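Here it is, the structure in full.
The complex appears here without one of its protein chains, the remainder shown in place.
Going in written order, the chains are labelled A, B and C, and every chain counts its residues from 1.
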């Protein structure tokens, strides 16, 4: 091995170098605003096109230019998509963060750096292999425009990685061609930059390294896409025509995606006019107000926001709950509270969404784990909102929304019809009269808690009603009668109960080889990747469990059944206060003793090792406790 | 008895008439905007001055003029202050609501009406005694100004009640003199109106009736006051200097009371200037923003609002939690969600307050049951907010806030000093430096999770820091480091833990004669009146329980201990979703099976009979179940 | 508590072009205070819609919270109504309008609702030129919460609680002009002769139409100088410290000629000076309208009438270039691109 850069002569070669094929973590440490994200993405996508499961995570700062940013790519032919601690190869081109970066490399791993300037000796670890490439010098020599010098530096190191890790070069050039379709003049310079890197590496180092990749056929027809893109697309397919929003990281790209697709797919062929309306509101209160107004008036409408927006919207959510107006709301969670860490992930808005608003309220919350589910659940959210005439929150998170995820391709059943719920048209209103019945907006005609509504403008003299957030009777007439109020609140509970079987079912992850599970796991959203991997690791260590991925609130009856089948259930969630556990207890009267919180809330996506170590610790402790029962004579 | 009005000749006399001394409910059915509330209040206060426990409830509509309004006065020498169903004497001067009003009278009770026009025959019940007084006719004859005609109608019926119920007339005239101190010319006309009524009744009916009152010495030095008045006064005594608010029923009178007292007690003697600032903000977001800004800058500041305001304030509450800025917030709850029933009571903001904001947040919530506690807890809230550098919510409700309650007099220990918490002044900062220490705004120096702060402007070059709602390290320097974030969130939990023993202790209500309790009751706020009465009734029926009145969240250790001592605990609360029960489970890991919800949420104050019937039903069911165990052969 | 009017229809009642009587435009019985200016506005709305021969169900009525915001219950009972949350009527109306461009949007708000909590939404709905009529029922106080000052309360006026207002009022007509409103007018609740035609013009305007209607709150808006007949009663109420006595009042009406100034005495004896611009005033210049308002203000007068109109504005749907079909009327066919397209989108993610 001669990966140590000759230029920084003091480093010795011949260190221990790890071996790995198709199981590695490559991490890029850059400065934001330098165009690195797209180059790093090119790297990840190349791995994907080589048929390998890949999972990239963009870890970026809350500013625009000049601060450290990271991009982590996990490659796993076993199919593990969770974040994994320990970096096999660090591409470290940011001097600001190098001290930290070098620490993260696993023993026997690699550290690729810009050797234009010699490496600070304090950064040198004995057990790490250093790969110096004079990136800046190469760019200086190759380009005159300072902007190109900066931009192509990133492409060059991707080229070098191709040589070092044995990435198929044609895959990279293919990606470049796809990316610059329509801007062909950009293709050659990019390919050239790739080649520069490739050749430098090939020439100076023993390529490939002992850690490397090799084509497999493991991704099938899967796609690599971000959750926010999928959500925006789901809103298109779900029939949303009004999107009102206010920019906030990490939800901004939801409406941007919706608008992008709408501009492609929702333009009236004849007139060139838009079959949708996107409106950037002045704030979140206005955004949700617009959604409620549009949905009241019979359009499918949605907004996308993050935690602070949920807080601001909560009065309006209470209105929609009580006045029974549909509304779809996407919350892409970030680390809270307050402004929090806007560029870090978390699952800490669960309670705020499920119970948003003062007064007694409960909202339907859908919990996607993958972009595919973002697509499906968003489309379904509009059906549920219409059917139950109530707000539906699609609860995503930064990791899911802003990072690309490998998932099943989207599909759509063309025979599917939108479920607009119980809406009476003019004819039906006349029919009612003919039957001698009176239309009552809040009459529980069918006994399922869901009443019939009408859209404004339906009929010249029938079916109009007055919507309000104050108490009213079954005919929507204002009243302050306490029993009428209480009956209505009870009906709303009944409606919520009806919704239980209509929301997406939980998905179970069986134990290894069908072994009788020693414990259960309840989880939701992006925790699924770490839990799946952890279950394998635990099984290898003889600890067998099964898991249930909850997909919605209110809880589907199957959640209750799962709990009943288990004596000990770990509730895995990415927040401090065990919010899912609180919901399980309060809604299902589940015993706290049974539910062991397993929490992660540092803003980074959950890792399998965290899950493994906590479950193992608990199980071992319990096992020990069982073997050493309290001695008989002990006091109470 | 000749209580039936001779004018409406068709009614017969000689019906069954109830007997009652000092145990009765008198209800007034009026139209709002007619000045009835003050007349009815005069009635209630007269009873109080006769040494009798009294509990008036104003049940008013959400408009200004022309709709039905009621005023219920319970008189109870046993000392029961809860609302009680069943009216012994109805003063029904509102034709709009008469059908309903007559139904509420207990069999053998009385119905006083304006006999200027004959009574609608359909309103006549055989088992009720009718008392007709030609109120309108009397006013027409007596007064020329139409406004006086309306206003004195109310005073006349109070005069009549004095005769009918044997109220001491001098007590009434004494009240009139007190009320019109400084406006003496108003005294005589009012006394005259009272006399008109008194004499009419004395002349036409056998006075007093068989239901009546008689002086006792049962109120001692107690006072009769509304909770909002007490809260406003508590803020004065607690040292609040900044009050920012936005009008909303039923909290409006909190800041109005504060301002009233401040204008009396907080004017600088020399300059006539104000030692306080009250500002009517443009909305609730602004109001809480002002409070946070003022408290950050070292003043004691508060706002008062109701449910919709809590919803709107939740982003800011998350900021204050995370940035650790004190803030005192009074929530006078009304029926929710949304606009709800703004003139009806409820306890349904508990969860919204305890967990306000997205992200992981927990707030200190104080739960007064009486005006005395409103005063004490509000004053204490400022100490707690300063000590724990976090928002503190004083959670009252419409019943407590807007109705007069009999309670112990306020008192204040003049040696008490405000606890301003850990604040470093210039000297202490210099001292730190001398000791070679660096000031860290978020350093947990004492290990209790509570850090030291400084006020802006303290020292020319020490102790300044930057407050933000985004993540920062112990020195208040911005950071996006996940472990720093997580450690800080853990410290905030520790701080919350420290607060547990600093909040007001729960108050226990022992079982009758120290009998071993068969069940426990957990309750808070205004449910105490109904529960106390219910416990007596249940004890009479052989069902013995004790109760714990929770006074704060986080739960004082004694709450956990109480739960541990009981196998079955009714959780009494005035909301639909059993919010206190959810808090108990989620914070104390308490078993749901042990906690039986006992809920009331129709907007009317809880009655003892509701509590009795629910507890009795459960206990009987359980007892039956015990006696008839599942037969041995039964399937699982 | 909302009473439906008895459904008696007079056989000889005049009908409009489409065969409706004025009664068909009425709503439930009002629960506002007797004599409240807001009720006069409701009745002007009824007249205007009747005269315009609007099909009642083609109107959507939206409001925030307040006495004013309750009024949509009291007119057009065959229209859908939405009494939303405090200060947010503009956003709800914006959404409603986006969903169905074919209805007439009538937004009602109060001065607290619009100038205090709702100032932001007011500014932004103006800026978007939403096709709606925005009626501000401006009584210079918070009626429903019992008489606090609002952001349009006159400087130095005193409210029921005896608190003096130390702040300059916000004039929303000026703000609307500044922010680009395409129809701005002011009127007085009791001046039906002026108000009804203004409402008709505003409804006919295809864009954002704002009418600031001065609407006396007979109960709480009492100015200091007031020395009216019911002093005794007032003192009585003050002494008892419960603001629950509302004397019965008559609606205040007025009528006067263009170009003239009219003093109107309010229930508390205070006087406002309304002014109608000359017949040659041309409401086609935004800047001139601001000027005229400024000059009237300096004279202590309140300028009424149509202040500004842009006769051919582009409304929000024009700006967004939406299809002419109401968005809420589009079905799967029009909205869902289908599976084939989806499969090609999948390919872009490989």
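In the analysis below, contacts are C-beta pairs under 8 Å (C-beta built on N, C-alpha and C of every residue); 3 or more make two chains touch, one makes a residue touch a chain.
No experiment lies behind these values; they were computed from the predicted model shown.
Trainee: Taking the whole complex into account, name the chains on display that the unshown chain touches.
Mentor: If we consider the entire complex, the absent chain touches A, B, C.
Trainee: Decide which residue listed in C:117, C:132 or C:214 touches the omitted chain of the complex.
Mentor: The single option touching the absent chain is C:117.
Trainee: Quick one: which of A:36, A:241, A:314 or A:458 touches the chain that's been left out?
Mentor: With A:36, A:241, A:314 or A:458 as choices, the missing chain is touched by A:36.
Trainee: Among A:246, A:276 or A:388, choose the residue that contacts the chain missing from this document, as touch is defined above.
Mentor: Only one of A:246, A:276 or A:388 touches the chain omitted from view, namely A:246.
Trainee: For the chain that's not shown, point to the residue among B:21, B:123 or B:299 touching it.
Mentor: From the options B:21, B:123 or B:299, the contact with the absent chain belongs to B:299.
Trainee: Could you pull out which residues of chain C are in touch with the chain that's been left out?
Mentor: 116-121, 123-124, 127-128, 151, 166-168, 170, 174-175, 178-180, 287, 290, 294, 319-320
Trainee: When the complex is taken as a whole, what residues of chain B touch the one chain not shown?
Mentor: With respect to the unshown chain, the touching residues of chain B are 48-49, 221-225, 233, 236-237, 239, 241-242, 244, 261, 265-266, 268, 271-279, 281-283, 285-299, 301, 315-316, 319, 409-414, 416-418, 454-461, 464-470, 477-480.
Trainee: Which parts of chain A face the unshown chain closely enough to count as touching?
Mentor: Its contact residues with the unshown chain are 32-38, 41, 61-68, 145-148, 150-151, 179-180, 182-183, 186, 190, 246-249, 252, 256, 259, 280, 282-284, 308, 338-339.
FYI, only the chains that are shown with their structure count from here on.
Trainee: With chain centres defined as C-alpha means, what is the inter-centre distance between chain A and chain C in Å?
Mentor: Centre-to-centre distance between chain A and chain C: 44 Å.
Trainee: Provide the list of chain B residues touching at least two other chains, using ranges where the numbers run on.
Mentor: 61-62, 308, 338-339
Trainee: What parts of chain C, by residue number, touch at least two of the other chains?
Mentor: 1, 85
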